[in-house]
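Only one structure is covered here, and it is reproduced in the block below.
Missing here: one protein chain of the complex. Every other protein chain is in place.
After this line comes subunit A, so read on.
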Amino acid sequence: MTSEATATDEAATQDAALVELKGAGKSYGNIRALHGVDLTVHPGKVTCVLGDNGAGKSTLIKIVSGLHQHTEGDFLVDGAPVRFSTPREALDKGIATVYQDLAVVPLMPVWRNFFLGSELTKGPWPVRRLDIEKMKKTADEELRNMGIVLDDMEQPIGTLSGGQRQCVAIARAVYFGARVLILDEPTAALGVKQSGVVLKYIAAAREKGLGVIFITHNPHHAYMVGDHFSVLRLGTMELSASRSEVSLEELTNHMAGGTELASLKHELAQVRGVDVEELPEAGDLTAPVASSSEGKS
């Protein structure tokens, strides 16, 4: 099962893949949103999926998280082919997703959001009720472990800052025994400092042995924590490389649609206010490792 992984990712040979996509794809009617994607997630590794808007990142995570079904290729969890019809099934397999919109209900209190869909209860059936005290206490503890201190677990989650909400969502996924954590652009809407906090939690999740799929369009953030990088472009895999095989600059160029930008360089040079100095030449991108001092300065 890990034969392909061995070829590309030596560091992961000893661990079986938690989640594996082989030539997976998805068509909506006659629109092919995703095609021929290979992806492996190992415990204790961060797999970064990069791509511009519309590259198919969202479709990819929707397949893995159970919101959509793939229409081609294979989707394996623990080596067994699966096809989720609801997010609940993915959750039961230990695949938790932290969505871009964080999947929180803004008007509901923090603790209710934390346990939403997996509420703790007590008492026999006719009077089975929420174990509110335990839930509040647990949510508070878990958040404190993440470094978030809230005076009032009753405050609506909509009143928290973006970074805090992100961390609540991550803490929730980790608490509910996720083995695979999918993070959909967790740093997209955050400031520099808050992004740093989130990246720290990604590293923390990796330390705990979770497999992380980190979706982003920021190669700098990806390179800080990633073990393996996959770049999507127009629904297909443009690059799949482990950390040792790719440099940050190469990644950035791939990510930024470097080939396209290079070909646009002449056009852009005509436009006032666009600085083309730092854009790569088309030739740079074919080299295995982009040379850093080719600029004209």
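Note that in this section a residue touches a chain if its C-beta (ideal position, glycine included) is under 8 Å from a C-beta of that chain, and two chains touch if they have at least 3 such contacts; residues count from 1.
The working rule: contacts and distances are computed from a predicted model.
Look at the chain that isn't drawn here: its UniProt entry, checked against "Dissimilatory-type sulfite reductase subunit alpha", "Xylose transport system permease protein XylH", "ABC-type quaternary amine transporter" or "Universal stress protein family protein", names it "Xylose transport system permease protein XylH".
When the whole complex is considered, the residue among A:Leu76, A:Ala203 or A:Leu234 that touches the unshown chain is A:Ala203.
Counting the whole complex, the residues of subunit A in touch with the unshown chain are 65, 67, 86-88, 91, 97, 99, 101-108, 112, 115-119, 121, 128-130, 132, 144-152, 156, 158-159, 163-164, 167, 197, 200-201, 203-204, 207.
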